[in-house]
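Up next is chain A:
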Amino acid sequence: MTFEWIQVPYALATLFIILNYGLLMTAVVRKLAARVGGRPGIPVWQNYIDLVKNFALRSKINHGVMYYLGPVFRLSGGIGLILFVPTIYGSSWAQNFSFAGDLVLALYFIFFGTLGMALGAGESGHPHSAIGVSRGLAQVTTAELPMALAVYSLAIQYQTLSITEIVAAQQGGLFNWTLFTNPLAVVAAMFAFVGTMMRSPFDVVLAPQEIPIGPPTEYHSAYLALMQTNRAIFPIAKTIIYMNLFFGGAANWAEFAIKVFLLYMIPAVIGVVHPRFRVEQSIRFFLKWGLPVGILAILTV
Partner candidate 1 sequence: MVSPVLIIAIGLGTAFALGLLGSSRKTLQFGATLTALAAMSAISVIWLVALVTGAAQTAEIHTAGAVPPFAINLRVGIAEAALLATVTLTGLFAALSLRAQLLKLGRGGMAVLLVLIMAISGLVMTRDLFNVFVFIELIAIATAGLVLLSEDPRAVCAGFKFLVVGQIIAILLLVGIIFTYHANGSLNIDDIAATPVGVQGAALAMFLLLIALVIELKTFPANGWALDIYTSAHPGFSAVFSAATGSAALFIVDKVVAPAGAEWLPLLTGIGVLSFVASNVVALRQDNDRRLLGYSSVGQLGLVLAVIGQRDVLGEAYLYVAGGLILSHAVAKAGLFWMSAMVRGRNLDDWAAIRARAPMVLAFATFIAMLVGLPPFPGFYAKWDLAQALVAAGRLPVLALILLGVLIEAAYLFRWFGFAIKREAPEKGLSANMVDCGITFAAVIAGWALGWIWGAIPGQHNVLATLPMLAVLAFFALEPLPAKIKNVAAIGALLGWFTLVFGDYDPMRLIFAVVMIPGGAVILLASFTETGRRIGFYPSAMAMYAGLALLLEATTFFEFFAAWEIMTIGSYFLILRGKMSEPHALSYMLFSLGGAFALLAGFALASGGIQPFALNQLGTVGAELAPWVFVLLSIGFMTKTAAMGLHIWLPGAHAEAETDVSPMVSGILLKAGLFGLFLMLMELGRQSLWGVDLTVVLAWIGAISAFLGAVLSIFQEDAKRLLAYSSISQMGYALFGIALMNHLGWLLAMMFVINHYVYKSMLFLAVGGVYKRTHTKLMYQMGGLITLMPFTFVSVLVGIIAMSGVPPLSGFGGRWIFYNAIMDAGLRLPLILIFMAGPVGFLYLFRLIHTIFLGQLKDPHRQLKEAPVWLLVPQMIFVAFLIGFAVLPGMALQKVDGYIGSIFGDQPLVWSGRAIASEFGYWNPVAIMVVIAVIFVSVFLILIAKNHDAQKVKQFNIVFSAERPYRPETTHFAWNFFAPYRKALGFLEAPVVTSFWGGVTDGLNGTAEFTRRFYNGNGQSYAAHVLLFVVAVYLIAMGGVA
Partner candidate 2 sequence: MRDIHALLKQRHRLGPLEPRKGGLAFVTVPRENLRGLLLELRDTHGFTHLVLLTAVDWMEDGLFQLTYMLNNRGRDLTLGIRVMIDREEAQGDTIHDMWPTAATYQRELKEMFGIDFPGSPRLDEEFILEGWTDLPPYRRDFDSLAYSQQTYAERPGRVTHDPREYMKSKLYPDGV
């Protein structure tokens, strides 16, 4: 697959859809959580308002170059992740720029935003930012491990690293999904999924109680707006990857919307009913439960 200029507007369109979907869906999820608690909850368009409000802030401060670039890295990471992954299977225009690289690219590009964010937060000079980063990085080392193993077992199963081909291999019926052809890998991957969605019980990174929300402590105004945008996009992007790898991808936007929503609900539900882990607890958790499943996955495939 090669590049034509027409792909640029296509990609932008995809991006636009996903952004709005992300903003609405996160709001809906929060509303659901509120209803569970017997509250009316926020209006579904609240995210848009907050976004506008933050863009409209009048006075801003700046802690230095990396601080300034941090959110840029963050959002670029999210957008890039979307653009490097084909969104809709078989759609002529939602393939984005997936010709640039395969699954490996997607997996490692996830770290792009994290790194930039960490550096930006670091330069703000706030100890809480550094603490949050240290916690987050420490947790991700083991949280991503089952995912890596699952991906490996998947790649061996399908003998390819190209996402498109993996999705293609899952077409033609529910039971061609990896979920059924390679359940162990999916379970392992789900550990990583829940662990990296920044929701309880694994959200000690931005623990609003002990450390006022960690890395973004010093961020505000447009910086914060960019990060909010990313927080709308990035989970969707990750969910898309999981959907493509394990749940047969999506052949049209409706299927996309449903699958992503359901997948997104998994960590949400778990988060609503679980208290928070300390970092070393979650590390042990992943080593004790996630890792063995992952090992089984790569041994049995």
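Methods note: a residue touches a chain if its C-beta (ideal position, glycine included) is under 8 Å from a C-beta of that chain, and two chains touch if they have at least 3 such contacts; residues count from 1.
Picked so that all candidates are chains of the complex that A comes from, given by their letters.
Only a predicted model underlies this, so the values are computations on that prediction, with no experimental measurement involved.
When the candidates 1 or 2 are screened for touch with chain A in this complex, the one that qualifies is 1. Residues 3, 55, 59-66, 68-69, 71-73, 75-76, 79-80, 83-84, 97, 99-105, 108-109, 111-112, 115, 118-119, 122-127, 130-131, 133-135, 137-138, 140-142, 144-145, 148-149, 152, 155-156, 159-162, 212, 217-218, 221-223, 225-226, 278-280, 283-284, 291, 294-295, 298-299 of chain A are the ones touching candidate 1 in the complex.
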